[in-house]
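The block that comes next holds subunit A.
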Amino acid sequence: MTLGSGGSSVVVPRNFRLLEELERGEKGIGDGTVSYGMDDGDDIYMRSWTGTVIGPHNTVHEGRIYQLKLFCDKDYPEKPPSVRFHSRINITCVNHETGVVEPKKFALLANWQREYTMEDILTQLKKEMATPHNRKLVQPPEGTYF
Partner candidate 1 sequence: MIPSSTTSLAMDDVHRSSDSVKVESTINYYSDGFDDSEDPLFLSDDDFVGDDDGAADALLEDIKEDEIDLLKQKQQDCKILNTTELRQRMEQDVAQVSSVLSVSKFEASILLRNYNWSVSKVSDAWFTDESAVREKVGLLVKTVISCGIVSNKRKIIICGICFESHTSDRIRCADCGHLYCEICWSIYISTSINNDGAGCLMLRCPDPSCHAAIGQDMIDSLASEEDRKKYSDFLLRSYVEDNRTTKWCPAPACEYAVEFSGADGIFDVTCRCLTSFCWNCEEECHRPMDCETVRKWISKNSSESENVNYILAYCKPCPNCKRPIEKNHGCMHMTCRVCRNEFCWLCLGPWKGHMNCNRYMERTDSEDKRKKMAKESLEKYTHYFERWDANRKSKLKARADHQRVKDEEFKKLSLSQDIPEAHFEFISKAWLQVVECRRALEWSYSYGYYLPDNEPAKKQFFEYLQGEAESTLEKLHNCVESELKEFLDVDGLSKKFSEFRTKLVGLTTVTGDYFEKLVRALENGLSDVNSHGTKGLEEEVEDCWCCDRCTYANPSSIRSCKVCGSLNIDNVNE
Partner candidate 2 sequence: MANSNLPRRIIKETQRLLSEPAPGISASPSEDNMRYFNVMILGPTQSPYEALHVEFSAANRLKLCGCMVQPHKALGSWRSPSTSSCGGVFKLELFLPEEYPMAAPKVRFLTKIYHPNIDKLGRICLDILKDKWSPALQIRTVLLSIQALLSAPNPDDPLSENIAKHWKTKEAEAVETAKEWTRLYASGA
């Protein structure tokens, strides 16, 4: 079952949904190539998050550690969070000047459903890095930021 989907008729409200995501993130996800946590432990509304993606094997991104900022507004998860890369990266769905992941070019955000989670976004971005049109693109130097 997807996090927070809660079956057919039960809707998990924003805050409890984010608490679920927080606890899942604290436990650690899968092989650790994708992780996230809250930026400000005092923010009772849990808005700002930092995500990390380790570049997938056999791509120019391999071994690189990408930091992202995710912002969950009041209407999350009805609406997707805004997502932008903090570490510089060159892939098609990311704006070259701002690092913003452009929903038009990233299907998960474009076709957002409330069952999707921040983990799904990060995992999908990792897959995006390994697509044929992204895996060989020339990358900015490591350790530079938007």
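Regarding selection, all candidates are chains of the complex that A comes from, given by their letters.
In the analysis below, contacts are C-beta pairs under 8 Å (C-beta built on N, C-alpha and C of every residue); 3 or more make two chains touch, one makes a residue touch a chain; residues count from 1.
Note that the coordinates shown come from a computational prediction; the quantities given were computed from them, not determined experimentally.
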Discussion item. My understanding is that every option belongs to the complex but just one is in contact with subunit A. Which one, out of 1 or 2?
Written reply: 2
Practice prompt. In the complex, go through subunit A and note every residue touching candidate 2.
Written response: 6-7, 9-13, 15-16, 19, 22, 41-42, 44, 46
